[in-house]
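Below is one structure. I have some questions about it.
Only a single protein chain was left out; the remaining protein chains are all shown in position.
In this document, chain identifiers A, B and C correspond to the written order of the chains, with residue numbering beginning at 1 in each.
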Amino acid sequence: MTENLAAQQPFVWPSRVYYEDTDTSGVVYHANYLKYFERACTEWLRSLGVGQEVLKREYGTVFALRHLEVDYLRAAHLDDLLDVSVAPVDSKRASFTLDQEARRKGELIARARVKVACLGFPGFAPRVLPAFLKQLLPA
Amino acid sequence: MTENLAAQQPFVWPSRVYYEDTDTSGVVYHANYLKYFERACTEWLRSLGVGQEVLKREYGTVFALRHLEVDYLRAAHLDDLLDVSVAPVDSKRASFTLDQEARRKGELIARARVKVACLGFPGFAPRVLPAFLKQLLPA
Amino acid sequence: MTENLAAQQPFVWPSRVYYEDTDTSGVVYHANYLKYFERACTEWLRSLGVGQEVLKREYGTVFALRHLEVDYLRAAHLDDLLDVSVAPVDSKRASFTLDQEARRKGELIARARVKVACLGFPGFAPRVLPAFLKQLLPA
Partner (left out) sequence: MTENLAAQQPFVWPSRVYYEDTDTSGVVYHANYLKYFERACTEWLRSLGVGQEVLKREYGTVFALRHLEVDYLRAAHLDDLLDVSVAPVDSKRASFTLDQEARRKGELIARARVKVACLGFPGFAPRVLPAFLKQLLPA
């Protein structure tokens, strides 16, 4: 029964497939989906008012991936336009979990669950989530 | 005194700097500028009606870099938005040359001159430029 | 009580951390661990007599990632030398599963479990594992 905005509809950020993303099998190289997922995550944070460069420079805070699961369901190809969604699943004191999907014209290509830790920078010690972010996430 | 459209004003395609693009010196890794340059080139071709996937699949034609020069003038950083331009310089029977610039709020960050060859696919033999592209380029 | 060679001791392939692998937080970018894992997997296959280029060209067979889990435990940095292991976990008719670890001087940095499908090329339909590979893997 959460009322926070971030949980209500998934944020979507498109990424185009360029030559840089493909490999000699003619499909998107598996590691490059992680870049699409992260761009969407970064833009989702930006849409919530959390620019990562500002966060690092002014608040001494960075986010780091702790755990990652990816299902590769279909192949994407050069020139495809992928819509990558971000849906927050839960949040702890110093971490949060997201579900992400990459879709081509609605068709599910790959999905991921990512657990992100909040760390101090440059020390990289665990740090509680910024309050303004915490209140936007499901508990 | 060319009247072709492509030469009249540079095409510009923006690329955001994400974590994937940076390195441990805190700046954009030099090889990654080539990705920005190529995305702009690909979108410029698309704006001229030349989708590269279609070109490869239906016309058996691909473009390949033959020569590249880059000047790295300033450093770009995480979250920067870079405007990358494409200006055709000349064209031969089976190749063309482009000037490209990456700018941040107008400030020149890097510039490149790229010579691109037109090749058959999958044989990779030199091939004359598609007529509809040739007529859009300065001679 | 398996007697196959591949299972008896993990295969290890080292990868050096270069600038290309790092990001502006001063650590290895998370997607780039997948490259280390895949290099080790490719070299492990090569050590079993399965060159992937030959496999694709002569047997019309490629491997594709189906599922991936990664735990990021510690950060790696520029110039680190990472020993990446490959340990086969099981095999099915048309897929196999590997456990992989990236260690720096013995210290565990990241670990992955990857499920790899065997596909025809270029059709990408599921295909039974090559017999000589199947007999080297735990059932």
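Rule of thumb we're sticking to: contacts are C-beta pairs under 8 Å (C-beta built on N, C-alpha and C of every residue); 3 or more make two chains touch, one makes a residue touch a chain.
A quick note: this is a predicted structure, and the numbers were derived from the prediction, not measured.
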Candidate in contact with the missing chain, chosen from C:V12, C:L48 or C:L78: C:L78
Which residue of B:L34, B:L48 or B:V89 touches the chain not shown here: B:L34
Listed residues A:W13, A:Y29, A:F96 or A:F121, member touching the removed chain: A:Y29
Positions on subunit B where the hidden chain makes contact: 24-27, 30-32, 34-35, 38, 56, 62, 64-72, 75, 121-122, 124
Missing-chain contacts mapped onto subunit A: 19-20, 22-27, 29, 31, 77-78
Contacts of subunit C with the absent chain, listed as residue ranges: 16, 18-20, 35, 38-39, 42, 51-54, 56, 77-79
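The working rule: only the chains that are shown with their structure count from here on.
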Overall pattern in which the protein chains touch one another (line/ring/star/complete/other): complete
Copies subunit B and subunit C touch via same or different residues, half shared test: same
Chain whose Cα centroid lies nearest the overall Cα centroid: A
Distance between chain centroids, defined by C-alpha means - subunit A, subunit B (Å): 28
Approximate Å spacing (C-alpha centroids) for the pair subunit A, subunit C: 24
Between subunit C and subunit B, distance of the C-alpha-averaged centres to the nearest whole Å: 34
Residues of subunit A engaged with two or more neighbouring chains: 35, 38, 56
